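Of the protein chains in this complex, all but one are displayed in their positions.
Order as written gives the chain letters A, B and C; numbering starts at 1 within each chain.
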Amino acid sequence: MCRWLAYSGSPVSMETLLFMPKHSLVVQSLHSELGAEPTNGDGFGVGWYTDDPQPGLFKSSEPAWNDRNLRELSRHIDSGRVFAHIRASTGSPVQQTNCHPFRHDRWLWMHNGYIGDFAKVHRDLLLQVAPERFPEIEGSTDSEMFFQLALTAGLEDDPPLAVARAVGLIEEVGRAHGVTFPIQMTVATTDGKRTWAFRYSSEGRSRSLFHSTDISTLREHYPDNVLLNMVSDDARIIVSEPLSTLRGAWREVPDGSSVLVEAGTQELTPFAPVPWSVATSVPSSAAPVPAMAAVPRDQSGQAIGT
Amino acid sequence: MCRWLAYSGSPVSMETLLFMPKHSLVVQSLHSELGAEPTNGDGFGVGWYTDDPQPGLFKSSEPAWNDRNLRELSRHIDSGRVFAHIRASTGSPVQQTNCHPFRHDRWLWMHNGYIGDFAKVHRDLLLQVAPERFPEIEGSTDSEMFFQLALTAGLEDDPPLAVARAVGLIEEVGRAHGVTFPIQMTVATTDGKRTWAFRYSSEGRSRSLFHSTDISTLREHYPDNVLLNMVSDDARIIVSEPLSTLRGAWREVPDGSSVLVEAGTQELTPFAPVPWSVATSVPSSAAPVPAMAAVPRDQSGQAIGT
Amino acid sequence: MCRWLAYSGSPVSMETLLFMPKHSLVVQSLHSELGAEPTNGDGFGVGWYTDDPQPGLFKSSEPAWNDRNLRELSRHIDSGRVFAHIRASTGSPVQQTNCHPFRHDRWLWMHNGYIGDFAKVHRDLLLQVAPERFPEIEGSTDSEMFFQLALTAGLEDDPPLAVARAVGLIEEVGRAHGVTFPIQMTVATTDGKRTWAFRYSSEGRSRSLFHSTDISTLREHYPDNVLLNMVSDDARIIVSEPLSTLRGAWREVPDGSSVLVEAGTQELTPFAPVPWSVATSVPSSAAPVPAMAAVPRDQSGQAIGT
Partner (left out) sequence: MCRWLAYSGSPVSMETLLFMPKHSLVVQSLHSELGAEPTNGDGFGVGWYTDDPQPGLFKSSEPAWNDRNLRELSRHIDSGRVFAHIRASTGSPVQQTNCHPFRHDRWLWMHNGYIGDFAKVHRDLLLQVAPERFPEIEGSTDSEMFFQLALTAGLEDDPPLAVARAVGLIEEVGRAHGVTFPIQMTVATTDGKRTWAFRYSSEGRSRSLFHSTDISTLREHYPDNVLLNMVSDDARIIVSEPLSTLRGAWREVPDGSSVLVEAGTQELTPFAPVPWSVATSVPSSAAPVPAMAAVPRDQSGQAIGT
């Protein structure tokens, strides 16, 4: 089982975000939890946005939290959008090319979970990746394949639909190979401006997903918290693990939902797979089409923290 | 450009074979050459046979010749059949899963060269790998793909034909993508009893390939050479680089040839690609069929060293 | 906290010893325990004896139990004397030179525990290492320093006395620097023929230490156990962690004791520090002298398993 966090808001030191256990909303619990979790030593990765058109990536196949380079970089890099992931391999080799987040142009992607019986379905899924995308695949994980499927399905144009289609394909191919539960996932993706996170599993018992609530309210309750005082009101964090430190700080994303964080707002939406074929005849840059009605995104979620 | 050596003969310490520059036929020059070659620091691998049904493998993504573990292991392992390879990446990531030799059951495979414009032809070649072999692919190199194609083409039954078919496919697919010179190769493969090596390139200017000559003759000329005195008369070495130390020790394998080393004999045979489709309707365990006549192996080479 | 095991007996495959959880006396529990222990991912090392005058070493700074090279080597190496150690750094860098076991000529050494406030006492202890031994120090751990102190104190001539003197020095120097509990240790050392293990701590609450009992008796009780049937009657294992699988298989080494395993026998002896200066005027190769009476080894322990 992997773990991840996605931050967006005013630029903060990555050190504060990732390492300061006494002062940080996030790592305060995440870090101690990490200490208690034996199986997250199979590498890690961090992605962050600067003025460069492409986000930066730092990945290592070694255990994360003792890594000196990560500490150094975190101390010297501020960013307003950070993805961080620690990996627990479910079988594929421990190597940098298998570390999350994965990147395509301005997009980052990270995943906690698995594609069921990946060895069985790997080839069939790979054949669905757009041939021109093929050379971009560097590693051997189910998570990178999932990303490439979502890109093929139009992630850059309509992330929720693209993820829903990729999940639809994974379930379809899995079932064709007799896999009972073809997917288990929490996924985060961003273009550097908006962050989407998804919680879903074929089994209906998905891994956990939480997002932070309104910072200004929290700040009133916890006036001494350093991170709360460092970040702006529009800061939001999405994490794969429940953080218990600050009561009222975290809300669970319901199973079968996605959350969109943008400019200090978050919006919950139901999430369910759609058939891979749904949008194939639709130009990816086209306006929304009837087929999209199949995506249950239009039952819009309630605003949170208001 | 990578380099490799393939040893077969009486069991010798891998240390003698790989490291003893003053006493070794092989490394005496290989090692010094290695020192002069800047680009072979992208990992290495060694495969060796013991009583175990499967050969052992030791691989590292770090530069080879300073690696302490390799030194230790070499000192404590004797083997009568050793494959050693040092890698110079031509673009794919420096990671253990990309290090040679590659293994399947009792078989080892190593390659010096490249598949031209691999990013272009990768997907099409991958589709020709037998689907049941697909999960065995762990890395992202052209060399591992080439091995899987050869296995698909029947390497375990008829190595020269299988390699000729794989090369035929690589050239066919390459040309279909406008690649002028689809392949450049010296390849070694073994089942633990026999070793085949191939020298070929689309361009007709292939990388070098040498094999050692009769040991007993050499021993007479160089009575003080330690390795010569340690190995039996049937010992043979095939290497990708010319070794100049002992005059008369090495014979070049002509371009467009293969050499088979078995029980102290070596046999040279012309090598040329054959169409991938050649044997598809023929059970791989069947007797030789007319299609095989297309393989120029039946113009058998002269014995060497006799 | 580190963990280690020391095997002596008939040659067995290191794979059986280290990896076969269902068939192995040792790893059956050790391995599952390892899985539950979050902090043993800071590298590992294995030392083994062959015909070579010096034992072999394989070390890595990466987590041990997923390491492919370790698996490969274990499968292809048989040995009658094996030291294995997994490291949990208490602060010093995660690097190969800090991995146990440490080696000097035919001797191996591994340690679970720490020298209290090592940064404070490091320099003073280093000054006591024999100057001619100084260049042998490659890493920065307290454990390697401890080994060098024991060697300086005559480990090769009288291991129990040398360890007792080294501990005496560590306690003396520690107390001079105001360290309350200067040492915590279980240590194993071997010359390839005999293995000594020590359990001691300044605090009197030492880390655990166990040794296996008579194999033939166990074999009667567990006729289906593969490892029991593979090893000879004189096989003995000493481990830092209690293994609960086979009732009656393990005996605890009492705190403040050492155990010597030799040729299928084990002998328990009380262990206590002696002053560093005790033997300084005595040539290390001299016959036992009165000063040695200070070592409580002559209150010989009871035979176990008989």
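Convention: contacts are C-beta pairs under 8 Å (C-beta built on N, C-alpha and C of every residue); 3 or more make two chains touch, one makes a residue touch a chain.
This one's a predicted model, so the numbers in the text were calculated from it and none came from an experiment.
Only one residue from A:10, A:60 or A:128 touches the chain missing from this view: A:60.
Checked against the full complex, the one of A:77, A:126, A:226 or A:272 touching the unshown chain is A:77. Touching the missing chain, out of B:62, B:138, B:172 or B:234, is residue B:62. Residue-level contact of chain A with the missing chain is found at 48, 50, 52, 54, 56-60, 68-69, 72-73, 75-77, 96.
Residues of chain C in contact with the chain left out of this view: 93, 95-97, 119-120, 122-123, 126-127, 131, 134-135, 137-140.
We take it that only the chains that are shown with their structure count from here on.
Chain B and chain C, compared by their mean Cα positions, are separated by 42 Å. Across the assembly, chain C contributes residues 68 that each touch 2 or more other chains.
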